[in-house]
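I am attaching a structure below and will ask some questions about it afterwards.
All protein chains of the complex are present and in place, except for one that has been dropped.
After this line comes chain A, so read on.
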Amino acid sequence: MTVTDGAGGPDGATALAAHFDATIAHDQRIEPRDWMPDGYRATLVRQIAQHAHSEIIGMQPEGEWITKAPSLRRKAILFAKVQDEAGHGLYLYSAAETLGIDRSELTERLLAGRQKYSSIFNYPTLSFADVGVIGWFVDGAAICNQVPLCRSSYGPYARSMVRICKEESFHQRQGYELLLTMMRGTEQQRAQVQDAVDRWWWPSLMMFGPPDDDSPNSAQSMAWKIKRHSNDELRQRFVDMTVPQAERLGVTLPDPELRWNEERGHHDFGTPDFSELMRVIKGDGPCNAQRMERRTKAHQDGAWVREAAAAHAAKNRGEEGSAA
């Protein structure tokens, strides 16, 4: 049974809230049947839905290259990767369903523009090197963001993240391996890799969200242990991880301010153009319209198929019912 806010009268509600707070304080998991504050539930729905939508929209920029992949091995790897993203979307929509909201409703909200997906997927993929750089940067940033979520306070979300993170790390390695191979290839290939690095670096840093002092939802999410590290901490982590990998690859990260800071034990780096992030989030990125158009088309073109499947299932239930 689902227990909602206010169940059991004011005293009961107070006791439930105290239990919830104690569960969070002890780093234990909240499960779907447990009482939770409405705000906690709404925050989780927003975050998990955004994550699920990102997986699904995120199939598009790379999916465009499955049909053009330049070797059959690369084709198989990319095909499997994009398929994994569909699978991740499925896990995450299922996690959201444990909070009482189904996939079709979340899809409607996405298509109506009421829910977002990661702004990174509103940038175009211009060459096959982009496939490698997305694996390296975008999946790398996703790992930085998501590994701490494996300890998120909400059980179903945390468990789906464990599985997703394992696969993301495989995606990151294949992206980096593609780039290593390309850097050993022709001059044109090396130029393509550097060009893709130049285009994806800053948008990747923006994946961690606005700076901490300008991130309205972060404090509450951290108090609830939905989120475990601040945007800026995670961004620093990503930069520190990526710099030595860039050196090994032989590419230049497009930031003149990037340098090791002995005192801090971290790299210093320039500030991303967060006004660009805000523009892209609001819908003015290079590919926002294209991404939503394709998702909408798939949803609308598939409506008759979903209706037919539902009608067929209903007929079968009817036949079984009359036979019984």
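Points worth noting:
Methods note: a residue touches a chain if its C-beta (ideal position, glycine included) is under 8 Å from a C-beta of that chain, and two chains touch if they have at least 3 such contacts; residues count from 1.
The rule we apply is simple: contacts and distances are computed from a predicted model.
Choosing from "Sarcosine oxidase subunit beta", "Phenylacetate-CoA oxygenase subunit PaaI", "3-isopropylmalate dehydratase large subunit" or "Xanthine dehydrogenase family protein molybdopterin-binding subunit", the protein name stored in UniProt for the chain missing from the display reads "Phenylacetate-CoA oxygenase subunit PaaI". Considering the full assembly, A:150 is the residue among A:13, A:150 or A:258 that touches the omitted chain.
From the options A:90, A:258 or A:292, the residue with contact to the unseen chain in the full assembly is A:90.
Of the listed positions A:59, A:96 or A:226, the one in contact with the omitted chain in the full complex is A:59. Of the residues in chain A, those that touch the hidden partner chain are 56, 59-60, 63, 66-76, 79-84, 86-90, 93, 103, 128, 140, 143-144, 147-148, 150-151, 163, 165-170, 172-173, 178, 181-182, 184-186, 188-189, 228-229, 233, 237, 241, 294-295, 297-298, 301-309, 311-312, 315.
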